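Okay, so here's the structure we're looking at.
Missing here is one protein chain; the remaining ones are kept as they sit in the complex.
Naming follows writing order (A, B and C), and every chain is counted from residue 1.
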Amino acid sequence: MTLELNMVEAITRGLSQLLEEDPAALLLGEDIGANGGVFRATAGLQDRFGPERVIDTPLCEAGFVGAAIGMCLVGLHPVVEIQFDAFVYPAFEQLVSQAGRFRWRTGGAYGLPLVVRLPYGGGTRAPELHSDSPETLFSHVPGLRVVVPSDPRSAGELLLAASRCGDPVIFLEPKRMYRRGRQAVPPTFVEGDLDHAVVVRPGDDLTVIAYGAMLEVAEGAAERLAQEGVSTRVLDLRSIYPLDRESLLQAAEETGRVLVVHEAPRHCGIGAEVAALLQEEVADALLSPTLRVTGMDLPFPLSQNEDDALPSVERVLAAAHAMLEY
Amino acid sequence: MTLELNMVEAITRGLSQLLEEDPAALLLGEDIGANGGVFRATAGLQDRFGPERVIDTPLCEAGFVGAAIGMCLVGLHPVVEIQFDAFVYPAFEQLVSQAGRFRWRTGGAYGLPLVVRLPYGGGTRAPELHSDSPETLFSHVPGLRVVVPSDPRSAGELLLAASRCGDPVIFLEPKRMYRRGRQAVPPTFVEGDLDHAVVVRPGDDLTVIAYGAMLEVAEGAAERLAQEGVSTRVLDLRSIYPLDRESLLQAAEETGRVLVVHEAPRHCGIGAEVAALLQEEVADALLSPTLRVTGMDLPFPLSQNEDDALPSVERVLAAAHAMLEY
Amino acid sequence: MGTPPKLTGAPPSSARGPAAGAPGAELLEGAITVLGLPEPEMVAALSSWPRERALDLFTAIAQLRAFDERAVILQRQGRIGTYPTFYGEEAVQVASVRALQNQDWLFPTYRQTAVATLRGCPPLVPLLMWRGHPGGWHDVMKYRVAPICVPVATNFPHAVGAAWGAKLRHQELVALAYGGDGSTSAGDFHEACNLAAVMGAPVIFLITNNQWAISTPVSRQTKVRRVAEKAAGYGMPGVRVDAFDVFACYQVVQEAAERARRGEGPTLIEAIGYRLGPHGTADEPSLYRDQIADRLWEPMEPVRRTRLALVAAGLASEEELNQILAEAAAELRDIGDAVESCSPASIQEIAGSVHRETPWELLPEGLWEPTWTGCGDAGGAP
Partner (left out) sequence: MGTPPKLTGAPPSSARGPAAGAPGAELLEGAITVLGLPEPEMVAALSSWPRERALDLFTAIAQLRAFDERAVILQRQGRIGTYPTFYGEEAVQVASVRALQNQDWLFPTYRQTAVATLRGCPPLVPLLMWRGHPGGWHDVMKYRVAPICVPVATNFPHAVGAAWGAKLRHQELVALAYGGDGSTSAGDFHEACNLAAVMGAPVIFLITNNQWAISTPVSRQTKVRRVAEKAAGYGMPGVRVDAFDVFACYQVVQEAAERARRGEGPTLIEAIGYRLGPHGTADEPSLYRDQIADRLWEPMEPVRRTRLALVAAGLASEEELNQILAEAAAELRDIGDAVESCSPASIQEIAGSVHRETPWELLPEGLWEPTWTGCGDAGGAP
């Protein structure tokens, strides 16, 4: 028997499975208890698991992320919810100067089983600072894993894997996808694979690499390209750091053209890293430059203009055509 | 009449010129008064300009960077010193969510004349978190300018320009170069050019792009390459954001090979952006992939191993040879 | 959702305090109040207020209420986005603006999005912001009101810097930063308070303790539910006042401003209230608090409470006060059309508003300068 869940329901289920299977797991965050989180991702969990495992914190991101680090030392496996993307910045020092460095500081002996859940990204008509895409920042910082699910199933599976991988994980949830349609998922999730990107659509002429909410855009573009007779592979990156090097090189070698889509600003984004990597390693296989369709280097626009800043099927198509005609 | 100054002396001079010429300028930071800053960059300035213009703050980076933002609103031009690279992280939210967004929030009407001085980088045998290179993070964040001088003269000139450019500037000072030899500078600095990279050595076969302390490495490699008969252009980037697009494209078109050197981690670093940009815009002009010689994706090593992590002339030569033989 | 369920049946006869059994009512004990005094004393206290000032305060409250109710309607109509109502906080907000002078700086949060209108900013401007229009920013220099601050507590250091900076420049100026009970848990609150006290900055930290941070009760926010008790740890005075009392709040802010102008440094004001509405239009309080108990605070609702007091004190008649309310509401009746008719901005214009000289990176396709037209006065300044 399978269930039909949207992404936020899948995350709720993944969290409850985590709490059931792992007595050391607990959830921390602002308004995650009775309120169930501002996105209801923890709805009902405090009732089920009690206020000692689903914990409302005061308003202090640095404080409770730092406390979660300390909890790891006494054997707990905290999963922290940051209410919205931009509110992770007060905890930046704890993540950069502390969480990412703990294993290294102990000569490799001890890692932190810490997950920081971060609803992120645009497209929800939210106020300022409720639509940031900060994944690049964390991917540039040593010692952290950066993971982004793209659909309900990957959300549940990768969440389990994140909590058990032994390294601190910044788990970015594309909030725009939270209620974007349901998907059949098994009654209990299996641990997802944090190390590999997934080919969600096969293709030979071009590869579009995306993650999170941009998968939808990539697939939409692939569909349109198919109608033009262009066979487009769509690769769901899932792990922003580390990158799945093999899948990236393979995509370049097998399709000759690679296009990267992300919401985050363009300058020094993931698209830049992928483009740099491919031209370093498989330049000869590339039939065209690796183009980037990304967010802009400006504060994410308020709702009236957010569609102007978000990568769209049209922008992806334009880039794809440029590459195919190159 | 000119003076022979090292970089930290040039910065002291630049700061005192700023305080002389601009009555609204003032300096804020930890231990910058009587102590003259831990690097002595403000030595003697409090005596000269008084404790109301050279101000020792309590230990609160978010607090005094935030206060500097407020000072801009009443017409002051604060120059803030962060004691060491990694101690900017507590102020990250103020810089990202506030400083970089102020002009945008006022429809372009009002910018913040704020400079944040950040001694950064490795090679000084310092303890943990005293050798970070965070420029990538700030370059990815909208609304900030990111500037890095490479020698005494550029330090003084760019500092003046930074304080007067009307946008918040993260001014990264390569502390390893502070006392690395003197240079003739005029008695008073002219405002530097924040918009253009500088060719510090002409060449036709290869361009090495670097900034800050890595200029020295780039020039060392160019020297060695010259002995091999390879004419190497060395480009001092100076502005990490925005990038001098014309100089980058020109280098690619005129030398066909571009190599980027930086201390910051490789993943999504400036090298990635430059490589991505060049293959997008001038792929045909490139005779080889754009290679990166960078710091590693790990916490900057403690002193015994820092040389292993820092780009060296040898590593640059190896990459250059690979490119020349490509 | 914008306003809570109204009391059914007859309104409570008295408006001295919340109805018996109101949650957290004990926090009001010892707080400075005028409207909370027994009626004779209250009337005596109000008699010292000039009628013009009293009516001005009521009018401003009426204007904020009209704005808030209109905004909630526009949100329900889908003409603006999610909106954080300040229903019930009109009194303390009005007092904070009126007790200061026009050269004094205000540092509002998402909860005080209309305070700039009390300094002459067209109400259209904040409504445009909530509509997500980039023209929805008031002219910060013209009104000396900082941009609306979304990240909690990050506005406190700004206020400290403005006040401290003015002191350094020998400008006679006070800065006031708004915050809530939740904001006192954040590091920036602490760093700002400490810095202000050390530097003797002429700043006022006005904390409205409405006893909730979204779903988090103040008892879970801090063990010291009396926020003002935190002031001592910084070496500054802490004052507790009735947040639903425009007269008491006015006095307290005025005194704090005088202290600041005398060079005596910062003050922490705790305005004790209760969040009568939801956190915002997307919030569902029934999930986490007892809506029936909440209604016990309704008697404190500022419009009604102030009106009762002014009438009791003979400072105004019920009719003229209702007239003021009606006019304030009428002012904004059609503003929704203005909000909608404001032509959208182009992304090129927005890109041109980020730096003094727009970098090529912002818009590879080409650059334009910002030219906000027909949208209040946001960004209109040179």
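Here is the rule we go by: a contact is a pair of C-beta atoms (placed from the backbone, for glycine too) under 8 Å apart; a residue touches a chain by one contact, two chains touch by 3 or more.
Small disclaimer: the values here were computed from a predicted structure and weren't measured.
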item: Partner chains on view for the chain not depicted; value: A, B, C
item: Touch with the omitted chain, as defined above, among C:His190, C:Arg275 or C:Arg305; value: C:His190
item: Where the missing chain touches chain B, by residue; value: 30-31, 33-36, 38, 56, 58-60, 62-63, 86-87, 89-90, 125-130, 266-267, 296-299, 301-306, 308-309
item: Interface with the undisplayed chain - residues on chain C; value: 184-191, 194-195, 197-198, 220-224, 229-236
item: Residues belonging to chain A that touch the chain removed from view; value: 24, 26, 52-53, 57-58, 60, 62-76, 78, 90, 93-94, 97-98, 102-111, 142-143, 145, 165-167, 195, 241-243, 245
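Heads up, the rule we're going with is that only the chains that are shown with their structure count from here on.
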item: Farthest chain (mean CA position) relative to chain C; value: B
item: Most central chain, Cα average position; value: A
item: Centroid spacing, where centroids are CA-atom means, of chain A and chain C in whole angstrom; value: 37
item: Between chain C and chain B, distance of the C-alpha-averaged centres to the nearest whole Å; value: 41
item: Set of chain B residues in contact with two or more other chains; value: 90, 93, 97, 104-105, 142-143, 241, 243
item: Where chain C touches two or more other chains at once, by residue number; value: 134, 150-151, 187-188, 350, 354, 359, 361
